[in-house]
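Shown here: the complex without one of its protein chains, the others still in place.
Letters A and B name the chains as they come in the text, with residue numbers starting at 1 for each one.
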Amino acid sequence: MDNEVLLKIEGLRIEGRSGDEWSEIVKGVDLTLRKGEVLGLIGESGAGKSTVGLAAMGFARDGCRISGGTIEFDGIDLRVTPEATRRDLRGKRIAYVAQSAAASFNPAHKLIDQYCEAPVMHGVMPRDQAERDAIDLYRRMQLPDPEEIGFRYPHQVSGGQLQRAMTAMAMACRPDLIIFDEPTTALDVTTQIEVLAAIRDVVRQFDTAAIYITHDLAVVAQAADRIKVLLRGEEVETAETYKMLEAPKEDYTKSLWAVRSFTREEQPPGEGTPVVSVRNVTAAYGMVNVLEDVSFDIHAGRTVAVVGESGSGKSTTARVITGLLPPKSGEVLFDGEPLPPALKGRSREQLRQCQMIYQMADTALNPKLTLRQLIGRPAQMYLGLDGTALEDRVRELLDLIELDPAVYIDRLPGELSGGQKQRIGIARALAAEPKLIICDEVTSALDQIVQEGILKLLNKLQEDFGLAYMFITHDLATVRAIADEVVVMQQGRVIEKGTKSEMFAPPHEPYTDLLLSSVPEMDPDWLTCLLEKRAAAGG
Amino acid sequence: MSFFLWVVLGLAVLFAVAAGLRAVARTTLTGSARTLANDMPLTAAFGILVILIYAFVAIATPVLAPFPEREIVGTQFEAWSAEHPLGTDRIGRDMLSRLIYGARNTVGIAFATTALAFIVGSVLGIWAALTGGWVDQILSRFVDALMAIPALIFSLLLLTIFGTSITALILVIASVDATRVYRLARAVAQGIVVMDYVEAAQLRGERSWYLIRREILPNAMAPLVAEFGLRFCFVFLAISSLSFLGLGIKPPTADWGSMVRDNATLITFGDVTPLLPAGCIALLTVAVNFVVDWQLYRASGLKE
Partner (left out) sequence: MILTRIAIGIGLLFIVSVVIFGATELLPGDLATQLLGQSATPETVAALREQLGLNDPAAMRYWNWLTGALSGDFGVSLANNRPISELISARLGNTLFLALYAAALAVPISLILGVLAALWRNTVFDRVANAGALSAISFPEFFVAYILILWLAQTGLFPSMVRINPTTTFVDRIYMSFLPALTLTLVVTAHMMRMTRAAIINLMASPYIEMARLKGMSPLRIVLRHALPNALAPIINVIALNLAYLITGVVVVEVVFVYPGLGQLMVDSVSNRDIAVVQAVALIFAAAYVALNLLADVLSTITNPRLMHRR
């Protein structure tokens, strides 16, 4: 009975509308899922993973339409069956867990009311039984205070907890199939682990089949029996998780590993006067201290990675260094000289020395200026270039970031891809000829292949110009690839700092340990081992 | 009733011409102008055509009008005839000529008022958003207090105090509407000021004037232009209403609002003539609104 096919999709085609034209976004995908099996669906943004996931429920978002193929769920063709049948299946036999639980719970109703809706309306069980059942599931999902938490409104519950409550809600009718659409992407690494473990346990306990959609191979490896890789609406390859990890067949699949394979050799600790030196900085928004006694140095030609989860104070530290947030106490030295605390007090020369690259290249580049204006402005302003000298410099910078000046110089940012935009951000920083560049999560909004390109470029530029980098990130894989030294932050304090080799070898502070161990690894047994280890350590 | 048929026919012709011109634009234009023409709905094409016609009439007024604006050329309330195609008004001035002059007077005054309100409101609004702090607080609270009084009521209050001359009218309406423009400009600019590219420019050490000119204004243009259209409609309607109430532009200056008031008695006799100036007002506001609606739809459509 284990091999009985639950879902069979053949030749699925889906079109999306832009303006008055329809274009194909899913181009003939096949998919087979057996009862109790978990299939990982991975791919980069725009690969059509979510669209395929929703199609498994016979559903297409507004502006999309299913234009070809068959979707057969337990012998029912979802494309031809009446809407009433589809509606009866949804929530009852096929359930959905959305990426952002905070947005997908209705803000007007309590969690448990939303839980009970599907079982009661589909006539699976009466309300009081559904409530008891909800509390039981909340407990299994290891939600705190399972008796009470259901009687709260969504805004009163944290993101990680909401995501688990949503999984519980999906389980309400004990469906045969659950679609998980990036359920842990929006969460911090330490929270991600908890949610991932809870999801995996519940799915196994009830022998539910699942489609697990994500862009993170390491995450899906923990939960899926099989993995299917999608690229631009087409299948690249499908294999058992073990096989896929050991021996990916296609070049594209291999390239998904690439960022992890790029590693820069660790440089010896810098000597002499550091380029920038943060000394005992305490800073506050209003009355609340967001940084407490933060100190670290960055030397020329070195990369210091500042890591921590959201709210740890990484970006605030950057704001103090750039002068956007004058500290309450402590100071920032640049080449040994104290910097005026506020932006307004700094000279143009001081501003030039320290440049910044942002996480979202989309919002960091003025959409109404051409690349010539964007990159040329710092050179014109700080170095007094104009006319042909400016033109030559802009072309030179475009060459440096590996974009053809002849093609791109008069383009607007809107005409570039995400990775290209980020390169423009780098060129703009370089144009000032700075000593220090602060990179704020510069790769985290990008697909993995593109990330690798950016990291390689940054590395090359560092070697060529002896730049110092402050590299803010939450992604430890990136740290491993590019850092010389690491500063770990939590709740506004520096927990630990040292060279990369020190940081990735025990012993650590407990929080560093938690952070390091929470990063999913490309090993299907990693989560199981980790949980066992933690359970053993916890007694 | 046949008059209404003529109106419907006239509108239908305008729509047909608009459709024709749009078709021509779609085949002859190239590049971004062509994409613009391609996604233009018929209503917007109609709106643009009507606005162009009004602009032409306003500019070519003396050539088009058969009689002078203020001269009494006939007897009271003459019927439509070959000499006076739309008859004469309460004291025997030519209706058609006054309608044509109205395009210059009413639209011109409304345009000047809107421009004034717009410049004052948007400059202050953007400045408040960029500067923040107490400048923003004081300006915004002041505007909040002014906006707690309905616009027409506040205008009436101010007109009582300053009298009902044309200058007073322009200044009063402009200052009342500037508060609304300020609100929008500030909100739009606040959305832009928090963007990383503005922060990047600030970190670079750019001055406020550069920030407003190069970073904020180009990105605020689309909503501000749409707002200009909407504001124009409001101002135009407000001035017409005040003139209609006898508190705005007054005879002998030809103005559509006061022309309705002047000749309203005819309506009780079933004569449609007094409705013509009101119809002129309505047609222009509809046209502007159609264009603005298209622009707003485009702006929101790009995000989806």
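Quick note on the criterion: a residue touches a chain if its C-beta (ideal position, glycine included) is under 8 Å from a C-beta of that chain, and two chains touch if they have at least 3 such contacts.
Predicted model, so just to flag it, every value in this text is computed and none were measured.
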{"item": "Candidate in contact with the missing chain, chosen from B:G102, B:P223 or B:P274", "value": "B:P274"}
{"item": "Identified contact with the non-displayed chain, of A:A103, A:A247, A:A342 or A:C529", "value": "A:A103"}
{"item": "Chain B residues that touch the omitted chain in the full complex", "value": "43, 144-146, 148-154, 156-164, 233, 237, 240-241, 244-247, 257, 260, 264, 267-268, 270, 272, 274-275, 278-279, 281-282, 285-286, 288-290, 293"}
{"item": "Residues in chain A touching the chain absent from view", "value": "54, 57, 59, 61-62, 86-92, 95-96, 98, 100, 103-109, 117-118, 121-122, 152-153, 155-156"}
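The rule is short, and it goes like this: only the chains that are shown with their structure count from here on.
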{"item": "Computed distance of Cα centres, chain B from chain A, in Å", "value": "48"}
{"item": "Interfacial residue positions of chain B with respect to chain A in the complex", "value": "39, 195-197, 199-206, 214-215, 218-219, 304"}
{"item": "Residues on chain A engaged by chain B in the complex (per definition of touch)", "value": "19, 63, 322-324, 343, 346, 348, 351, 355-356, 358, 360, 363-369, 377-378, 381, 428, 432"}
